[in-house]
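Below is one structure, written out as structure tokens, with a few remarks after it.
Apart from one protein chain that is not included, each protein chain of the complex appears where it belongs.
Chain IDs A and B follow the sequence of writing; residue 1 opens each chain.
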Amino acid sequence: MNPVNYLYLAALLFTIGAAGVLIRRNAIVVFMCVELMLNACNLAFVAFSRMHGNLDGQIIAFFTMVVAAAEVVVGLAIIVSLFRSRHSASVDDASLMKL
Amino acid sequence: MNALAASATSTGEAVQFWVLGTVAVIGALCTILMKKAVHSALCLAGTMIVLAVFYLANGAYFLGVVQIVVYTGAIMMLFLFVVMLVGVTAADSLKETLKGQRWLAAGCGLGFGILLMAGIGQASLSTFNGLGRANAAAGGNVEGLAELIFTKYVFAFELTGALLITATVGAMVLTHRERTERAKTQRELSQERVRGKHLPPLPAPGVYARHNAVDIAGLLPDGTPSELTVNKTLRGRGQIRDVSGGAMADLKALEQRSEERLGREAGRENGRDQDASEVAK
Partner (left out) sequence: MENLIALLVAAPLLGAAALLCGGRRLDRVGHWIGTALAAASFVLGLVLFGAMLGYDVEARTMRQHLYTWVPVEGFQGDIAFQLDQLSMTFVLLITGVGTLIHLYSVGYMEHDERRRRFFGYLNLFLAAMLLLVVADNYLLLYFGWEGVGLASYLLIGFWQHKPSAATAAKKAFIVNRVGDIGLSIAIMLMFTTFGTFAFGPVLGATGDATEGKMTAIGLMLLLAACGKSAQVPLQSWLGDAMEGPTPVSALIHAATMVTAGVYLITRSGAIFNAAPDAQTAVVVVGAVTLLFGAIVGCAKDDIKKALAGSTMSQIGYMILAAGLGPIGYAFAIMHLVTHGFFKAGLFLGAGSVMHGMNDEVDMRKYGGLRKYMPVTFVTFGLGYLAIIGFPGLSGFFSKDKIIEAAFASGGTQGWILGTVTLLGAGITAYYMTRVMILTFFGEKRWQPAPDPDKAASVEPGIEVTPGAMPHPHESPKSMTIPMIVLAFGSVFAGGFFSIGDRFVNWLEPVTQFEHPHPPISVPVITGMTVVVLLAGVAIAYLQYGRGPVPVVAPRGSLLTRAARRDLLQDDFNHVVLVRGGEHLTRSLVYVDHTLVDGVVNGTAASVGGLSGRLRKLQNGYARSYAVSMFGGTAILIAATLLMRAV
């Protein structure tokens, strides 16, 4: 098997995650889809790291994980406070910027 | 192990890829299609575990373990906690409310995916170096990563540390609620209850009324509203809707109408009597 297949898989997962962001209204699920996209990217990094034979790709994936963790913490805090004030976790409800 | 990281992949890895890859895709699809957030979270956790296995297969041993411990173990649990806070049972309607959103999403997704695949297919990625030499140079995968992180990427590493602590503080600030008064102890609460005027629970609002909204006072037997039946906050704000007057007026109007009808009928009868008497004359 050609390891390029890992890249195809990463692309597929990324696309699925992106579609999820677009179609789901529940902020938590949207967040999960974002995580899925990040993980797809990580998979691509790891696969590239193997292709090029150096560890820089893995380092980037590592940093991605750390940043994703920070992002999840803040994002979930926002969702919780949003839910507290509006009793809804729907991203469509947070649409006060329209006319 | 080295064989897995080599340029040529083994048959075993191929079998593993196809089987687990299928599982990962199914997991991802379930993540976006499940109605309940809990199910989505579980499916995502499954996908992440599969990805961890793929990391290991690609020679990223450290990342594979971190993926399981940090992602699947910590972040996904965090998600589940939030889901629990928001409501585990709350099921989302999958019916689309934005016009054309689903078609646009499908179109964009398909186009994007096809373009990505085309890009990957077009790139000349035939050579595969494998990680063997890179891992071996530092005496192992973890040592190699550590050397890079603490030398070449040390500033980025420190910055991510700062980012993490900031995110933690931010999360605390966002979810923190300041107490405005000292919390009452259980003892104080019970004493308050016994010393109050109403030992039993307050009467429910809307009794004998045609509404059962919380801001409508229940009616006492004589028809007057009882303010006690309304929540203390609403009472304090003076937001009690008094419908007793309306009800009384309705009743009065009803009586009036019936009286009029009776009276008119009586008058008509009188007239008829007069006609009759005139005829008689």
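As a convention for this text, contacts are C-beta pairs under 8 Å (C-beta built on N, C-alpha and C of every residue); 3 or more make two chains touch, one makes a residue touch a chain.
As the structure is a computational prediction, the values presented were derived from the model and not from experiment.
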*Among B:A105, B:L148 or B:A217, residue touching the chain not depicted*: B:A105
*Of the residues B:T11, B:Q122, B:T151 or B:T233, which one touches the chain left out of the display?*
B:Q122
*Which residue numbers on chain B touch the omitted chain?*
98, 101, 104-105, 108-109, 111-112, 115-116, 118-119, 122
*Please identify, in ascending order, the residues of chain A that touch the omitted chain?*
18, 21-23, 25, 91-92, 94-99
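Definition applied: only the chains that are shown with their structure count from here on.
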*asked:* I'd like the Å distance between the centres of chain A and chain B, where a centre is the mean of that chain's Cα atoms.
replied: 18
*Complex interface listing, chain B residues touching chain A*: 5, 9, 11, 13-14, 17, 21, 24-25, 28-29, 31-32, 37, 40-41, 44, 47-48, 51, 54-55, 58-60, 62-63, 66-67, 70-71, 74-75, 78-79, 82-83, 85-86, 92, 96-98, 101-102, 104-106, 108-109, 112-113, 116-117, 120, 125, 127-135, 141, 144-145, 148-149, 152-153, 156-157, 160, 163-164, 166-168, 170-172, 174-175
_Residue numbers on chain A that touch chain B, as the complex places them_ = 1-9, 11-20, 22-26, 28-29, 31-33, 35-36, 39, 42-43, 46-47, 49-56, 58-59, 61-63, 65-74, 76-81, 83, 89, 92
